[in-house]
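All protein chains but one are shown at their positions in the complex.
Chain lettering (A, B and C) follows the sequence in which the chains are written, and residue indices restart at 1 in each chain.
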Amino acid sequence: MFALSDLPLLEHSLVQSLNDPAAGALVTFEGRVRQQNQGRAVTRLEYEGAELLAANEFQSIEAEACQRFDITQLHCVHRTGMLEIGEIAVWIGVLAPHRGPAFDACRYLIDELKKRLPIWKKEYYADGDSGWINAP
Amino acid sequence: MFALSDLPLLEHSLVQSLNDPAAGALVTFEGRVRQQNQGRAVTRLEYEGAELLAANEFQSIEAEACQRFDITQLHCVHRTGMLEIGEIAVWIGVLAPHRGPAFDACRYLIDELKKRLPIWKKEYYADGDSGWINAP
Amino acid sequence: MQVEVTYYAMLRERRGLSVETIQTEAAGLGALYDDLAGKYGLPTERHHLKVAVNDQFASWENSFASGDRIAFIPPVSGG
Partner (left out) sequence: MQVEVTYYAMLRERRGLSVETIQTEAAGLGALYDDLAGKYGLPTERHHLKVAVNDQFASWENSFASGDRIAFIPPVSGG
């Protein structure tokens, strides 16, 4: 399951979406807004996402993960809008019978998500400057 | 930080122990009680731990992890006592500036913990039988 | 042909709007982008950009049909 969210992400409600009595392992990844990036002091971030396109592309990534790794359930939410330092930008949780595939699938999901999902980050800096990351 | 706990583990209070504005990545591992193990239906589990020895040995594992991986904070709690299906047996959280070391350190910690910490699991089966896992 | 064009992130800011409906005789998605890039001062190099049609990624060589929803995708930076 994948969603974009305009509202702050709360770990305890996210983790409650993952339940399976056959699962022995839950691995979660949480990306948080850091106070600096590449040596520049960051004051906040803005994320923009292409909702339907992102959902479609995530379905492909999810199908790949389920084919490659023995996992039972997964959940991913990415923030949009303005985020302060320390806020959760992205949350991924993977349930599996055993821990190896849970770790591998979670890492696969975040790596592919960062490469493929149509989501953009704009950083606002302490010096008043701002800019889209990776902008050509 | 390491602790044994007789009381149920709650993700949202565990995760709150990890906070660092320089950290961009949090990876958590949660081991849950599965309803079956090696083909046998499990009704509940009992964990016993040697508290001080476990704390000392975890300090060694933590020092190794901090030396090998660029991480900023970690937290681990292991349950003792009786656990029902689905309950959290062990929880590990690792904060790092970047996701690679967070994943690698979290996996290192759970792998070493399983090999080295003086903690024992007794399984209770649906057929009334029970037994210590790995008992010689 | 009439199509709906969506710009995201840096392209949206450069164009000054998110969505517009346009008339075009461009032969394909690449040609359509090149027209708009020339007109609105968007980046002229397409190899860093992607394009989607009706919420699915597409190839710059693809053609498109009247009524399609076309989106131009700058380099992504989620996560």
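Simple rule for what comes next: contacts are C-beta pairs under 8 Å (C-beta built on N, C-alpha and C of every residue); 3 or more make two chains touch, one makes a residue touch a chain.
Small disclaimer: the values here were computed from a predicted structure and weren't measured.
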Item to complete: Could you list, sorted by label, every displayed chain in contact with the chain left out?
Response: B
Worksheet item: Which residue among B:R44, B:H98 or B:K122 touches the omitted chain?
Response: B:K122
Discussion item. For the chain not shown, which residue from B:L10, B:L52, B:M82 or B:A126 touches it across the whole complex?
Written reply: B:L52
Response to the item:
Omitted-chain footprint on chain B covers residues 31, 47-50, 52-53, 56-57, 78, 89-90, 110, 113-122, 132-136
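Note that in this section only the chains that are shown with their structure count from here on.
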Worksheet, complete the sentence: Averaging each chain's Cα atoms, the one nearest the global Cα mean turns out to be A
Worksheet item: What whole-Å value do you get for the distance between chain A and chain B if each is reduced to the mean of its CA atoms?
Response: 24
Discussion item. Can you pull out the residues of chain C that are in contact with at least two other chains?
Written reply: none
Worksheet item: What positions in chain B touch 2 or more of the other chains?
Response: none
